[in-house]
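Yeah, one chain of the complex is gone here, protein chain that is, but the others are all in their spots.
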Amino acid sequence: MVGSPVLFVAIPLLAAFIIPLTGMIWKNSVRIIPGLVLAFMFALSISLMGYVSEHGTIVEVIAGWKPPIGINLVFSPFTGFLTMLMTFLGFMVWLYSYKFKRNVDFEPSMKYFILLMLLVTGSVGIVLTGDIFNMFVFIEIVSISGYGLTSFYTRRDSAEAAFKFLFMGAIASTFLLIAIMIIYSQLGTLNIADIAEKMPLMDNKLKVLSLVFFILAIGVEAEIFPLNGWAPDVYTQAPGPIGAAFAGIVVKAAIYASVRLVYTMYDFGGAFDLFIIIGLITFIVAETTALRQDRLKRMLAYSSIGQMGLVMIAFGIGTKEGVYAALFLMFNHAIIKSLLFFSGSYLVFNKKNKYIKHVNGMGKYLPITSVLFTIGSFAIIGLPPFSGFWSKLAVLTAAADSKMVILIAVILIISILEAVYYLRVVNRIYFFDKKEKTETQKPSINALIAMICLGIIVLVIGFYPDLISGYLDRAATDLMDKGNYIKEVLTINK
Amino acid sequence: MKIAIILISLGILGFYLMDIFFGIGFGVQHFSNGVKDLYLSNSKDILKVSNVVTSIVVNFRGFDTLGEVTVLFLASTALGGILYKKRHHVGERSVLFPASRIVMSGAKLLFPSIVLLGAYVFIHGHLSPGGGFQGGTIIATGFLLMLLTYRNYSVSHNRLVYFESLAGILFISIGLVGYFSKGSFLENVLPVGNMNDLFSGGVIGIIYIAVGFKVAAELTGIIYTVLHEKD
Amino acid sequence: MNIIILILILFFLGAIITAFSGKISALVQDILFLIVLVVPAVLFFTGVDMNTESIITFSQAQLTFGMTPLSYYFSLIVMGLAVLAGFYTVGQMNGKKRKGYYYLNYILSIGAMFGILMSKDFISFFIFWEIMTWASYLIVIYNGKNVQKIGIKYFVMSAIGAYAMLMAIVLIHSITGSFLITDLISEYTGMTQGMQLLIPALLLIGFGVKAALMPLHIWAPDAYSNAPMSYTAIFSGALSKMGIYGMVIVFLSLLSKVPEGALIRDIVAWLAAITAAISTLWAIKQDDAKRLLAYSSIGQLGYIIIGVAIGTPMSIIAGLFLAFMHGVFKSALFMVVGAVEKQTGTTDLTEVTGLIRKMPWTFLAALISIIALAGIPPLGGFVGKWMLYESLILSDHFMLVILVFFSSTAAFLYCYKILFGFFLGQEEKEWAHVKEAPAIMIVPMVILSISSIVLGTYPQLILKPINAAMMSFGLPDTYGNLWKESILFNKWGNQIALAPIMYGIMLVFVIVTIFLFFRNRSRTRYVTTKDISTSGEIIKEHENLTFSRGFFQPFLRAVEPVMKRQIDKYMLSFAKGVEDLFEFTRRIYNGNGQTYAIYAMIFLIILLMFGKNLLG
Partner (left out) sequence: MEKYLDILNVAIYGSAVLLMLIGLYGALTKKSLIKIVLGLSILDSGVHLLMIAIGYLKDGTAPIFSAGNEEKMSVMVDPIPQALVLTAIVIGFGVTAVAISLVIRLYRHHNTLRIDEIKKLKW
């Protein structure tokens, strides 16, 4: 083994504590060290994925105590895949924002990068941890760095968005604690595998109610329908790359948490139906709301919420194909939505309120950015040969295999709306005349590299989906096999 | 109307919560093979730490504590970011009146003993109730007292950063030492000593001291930042 | 490397290279564009046969490529038109903006059509279908006019069709466990009755959109007329045929096998007949040549669909034959309109007049194509229409015959209108400067017109591949016995060549022409068009005597009630209503953080109260 999952948490935290010191000596270090750390995390995740695919799941215990006693980190094909995705995106976000707002002073930029790094770390922690309370701690790490990052720009209305986020987040964390305590009071353990094993012992009523609290608490971060009022505001007001980080990293972690609950911890068949219902409502409301947006980032935000609804639906199908499709969707959504946020922020750079009409005629001024935005739009609509098509196909195939004909119809009808609002923007980029004479900002070279990387991934996966389908397949198998998870965590010999 | 909806939903929520917790019952243990007994016995037999809560916080669930420390660090970082102003905007501290002489003298008198108490609490965290968080908070209240009392009492920002960072680095370094020497993050690498001794529990004491310093520095930093906020 | 894959790669790489080669020089770009169109066509006709098959395996799906007789037939249309329209395009696009963009999407859509035809499984079929859709969408909005309205309308309708098809595809996969078209065909009869109806219906919606079948046609007039004419030739000539191609598969290999299929076939046939009739009326009403031809295309596609849907061997021959012919003459007509547009700057029939002397070749192409379109004997359209009528009558679809006959006759009206509007009538000063279009645009038109004549004379040139295609669907070998099938052929002997009669007619025609020419040569004089239309009165400047204004008013007044109800308007108002509804849903997010928290509480309460029922 080349490394250990615990380094995903230890190294970034170490770096976060070191950065304030090195920043006093060498100012650029506050920007470079986070990048190095994120690159290290990505490399580590790749090397561990290689190990995992040969030797099976890594269960790493903390402080030398075997699972139920100690906290453990589980690096399985499933969690490893998400880790890889998140760290990659984290690195991309760093790369994109390396020269971001150079005019901002030293101290905020230090805070920005520390918060960004810990946002990624927290999300990775949520995914890797095998302990329910530890998950709560990581969720809070993610939330607090999220609040900080959202209100990074002092001149925008960002504090308002952050406060809404905090309001919801605080309520959510309260109910998360209640749910954890209900489970603890009944089973006397906090380890997910242990809980899953003992779950049949629990009183049915308490089981239902605790799951309800869990859904409320995690649903806030997962942006499910009535709990996602904060999300569009945050996406709009946070710096552009942070929108991508939220869509690509934080939400993924929250979805992971809810999936882990339903697939591993609880043994309700009905929970899958709940997933489908919630996902469907979220999908419909978000996509219909996105149709009438007049601000670009808000539109992207609602679209992102809608896609998460689709992911929930795919997980709710409950078969291996469904999980495969959901993971594929998560992957695609992370890449594509980041691409859209990255390129979209340059299209409406420095514009007040970021109206969609500001993109008019940008195709002439920012050709590469516009092309990338177009590729992203086409991909997220699900047009072949871009990557979005394969995931949409996977979702529909999975739904069809479970005989959910009406579900397919609804997904497809709503997808048409999605196509409409994205194409409206693309049409504006190329076929409308730019009215006002405001200056446009050319993307800096690092931002361009990040966008092009993502664009290439979209194209490559579109032409050759098998590049990741092996990972997805193993991940789906891993998630479906609940017994194996319990066995691997509880019988680790250390 | 809105209030009515809220009240009704709160009523229903309250009913369900009471229902749940009455069902659970007070002072009853529902599980037989939980981790509680394992913690108690391991703490006594292996770690030789008398305060089981401390051994849980620092060792068994030390990862939580690392996260917790990070949350505090994040809070102070985020706070700094949120309330950031360019240097020349920094205003006076918003203490309206200077305190009376009695308060000033009393504060001066109390401050060292408060810090000492805090230090005592976190150093003895593994023996008696208390620990790094509690001690750190106590120290921070000492600084709060000074900041409230003296209009121009200032804490060196850089010094806070040093404490904060070094304490954090110490925590993680101990963890990494455990990882590299024993193969598990935060694993105890020092001899555990005898129960109820000051030098018992291996790295637990050191970690709690680091936590204490870190919490004290961070809370002081947070208080300092907020107090310096003025329109 | 398999040759089909090679051709596809050539198309797609070539498209991208062509798009960017504009940076080097415009000439290089044009040449590259033609190379990318011609080389695959040559490769295809020399290298591909029925045995070539290649499989690309993905974990999710297996893409199988190969050729069937049917797809060979349609490839003839696509490849031929693509090359001809390609040359025309080079002429038309000369000096226009965004050439790279246009060439890219042109080649992409051709490649996608080729891909559709070569697909043996539904996934690659759908992939290329969608590539074709967005490539053509990007061309439809190429002009930048009414982008948000026309473009989005086209895309939404296409998406409805494509998603209906996708739904059918995943349903098929869930039942048969495979995406192969042959697997669907073999397992179709064993499905439940609901699926037996649902799957073809969904597929037909998908194909019907591209073939502009009645309630799904609303995108077509706008999209056809908004795209540059050089692409509309492809759009109407080849791209719409993809819908026909799919329909042939659905009708012949699925619906003909189950008794319930008759219902869907009748519905589609009736819809197609109504499409033909109403769009013909609409075509008559148009004053813009592009829109006129767009409606005319919809009507013609209606005939083709009727032929395919009825499903007797002869009607299928008729439909497929008409599909080819429509590709030939309608492309030529769109090219004519494009040439006129390029030279005069407008396509308004009431403005442009008297071009006959200025653009003689264009006129010739228009004349021949219109004769073919109207179905007048010596040309190709006649053969197809004859067989269609005959098959309808023989299969007792008398009401359909009446409708088709009506629209076919009414088609004469708009045929005349376009011929007269552009080329005849008085010569106005405004158009005195107009010259003939460049040769590169003329040649494709003329080639197409000549092929109309040839195909009218030697229909077996394409009846052979049609017959091969039909035999592959298990229909009897009609080619050898064709003279028994249709009166048209068996009256004239046991071979299909209508050549002797045609040559006879032509010979007489030519002789008479020569005779008249020589006899009257000495008396030839230049007649200004004003002379004939004023009866000696002196015309004032403001009086427009082209007659192309307000053509056929009495007729249109008579059919007014039929045309009042436009599906287009209903659909648009529906779309608007939906959008207004969504305007309401976004009010949920009212901006107050506290309200969001209250939503959360209500959500919690609902889950608490009903969670037990749901989770069980």
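Residue numbering begins at 1 within each chain, and the chains themselves are lettered A, B and C in the order written.
The definition used in the following text is that contacts are C-beta pairs under 8 Å (C-beta built on N, C-alpha and C of every residue); 3 or more make two chains touch, one makes a residue touch a chain.
Because the structure is predicted, anything quoted here is derived from the model rather than measured.
Enquirer: Considering the full assembly, with which of the depicted chains is the omitted chain in contact?
Expert: Within the full complex, the chain not displayed touches A, B, C.
Enquirer: Among A:233, A:287, A:321 or A:418, which one touches the chain that has been omitted from the display?
Expert: A:233
Enquirer: Which residue among A:161, A:394 or A:429 touches the omitted chain?
Expert: Touches the omitted chain: A:161.
Enquirer: Among A:148, A:239, A:363 or A:465, which residue is in contact with the omitted chain in the full complex?
Expert: A:148
Enquirer: Write the list of subunit B residues that the hidden chain touches.
Expert: 2-3, 6-7, 10, 13-14, 17-18, 21-22, 24-29, 35-37, 39-41, 43-44, 50-53, 56-57, 61, 64-65, 67-68, 71-72, 74-76, 78-79, 82-83, 128-129, 131, 133, 195-196, 215, 222, 225-226, 229, 231
Enquirer: In the whole complex, what residues of subunit A lie against the chain that is missing from view?
Expert: 133, 137, 140, 143-144, 147-148, 151, 154, 157, 159-164, 166-167, 169-171, 173-174, 177-178, 180-181, 184-185, 190, 232-233, 236-237, 293
Enquirer: Could I get the residues of subunit C that touch the absent chain, sorted low to high?
Expert: 586-587, 589-594, 597-598, 601
Just so it is clear, only the chains that are shown with their structure count from here on.
Enquirer: Can the chain contact pattern be summarised as a line, a ring, a star, a complete graph, or none of these (other)?
Expert: complete
Enquirer: Report the inter-centroid distance (CA atoms only) between subunit B and subunit C in whole Å.
Expert: Distance between chain centres, rounded to whole Å: 74 Å.
Enquirer: Approximately how many whole Å separate the CA-defined centres of subunit A and subunit C?
Expert: Distance between chain centres: 44 Å.
Enquirer: Counting only Cα atoms for the centres, state how far subunit A is from subunit B in Å.
Expert: Each chain's C-alpha centroid was found; their separation is 30 Å.
Enquirer: Would you please write down the residue numbers of subunit C that are in contact with two or more other chains?
Expert: In subunit C, 602, 604, 608 touch at least two other chains.
Enquirer: Enumerate the residues of subunit B that touch no fewer than two other chains.
Expert: Expected reply: 16.
Enquirer: Enumerate the contact residues on subunit C facing subunit A in the complex.
Expert: For subunit C paired with subunit A, touching residues are 58-61, 123, 126-128, 130-131, 133-134, 137, 141, 144, 147-148, 151-152, 155-156, 159-160, 163-164, 166-167, 170-171, 173-174, 579, 581-583, 585-586, 588-589, 591, 593-597, 599-600, 602-604, 607-608, 611-612, 614-616.
Enquirer: Could you pull out which subunit B residues touch subunit A in their complex?
Expert: 16-17, 20, 23-24, 29-36, 38-39, 42, 59-64, 66-68, 70-71, 73-75, 77-82, 84-86, 158, 161-162, 164-166, 168-169, 172-173, 175-176, 178-179, 182-188
Enquirer: Looking at the complex, which residues from subunit A come into contact with subunit B?
Expert: Per the stated touch rule, the residues are 4, 6, 9-10, 13-14, 16-18, 20-21, 24, 60-65, 68-71, 105, 107-108, 111-112, 114-115, 118, 125, 129, 131, 133-134, 137-138, 140-141, 144-145, 147-148, 151-152, 154, 159, 162, 178, 182, 185-191, 194, 203, 205-206, 209, 494.
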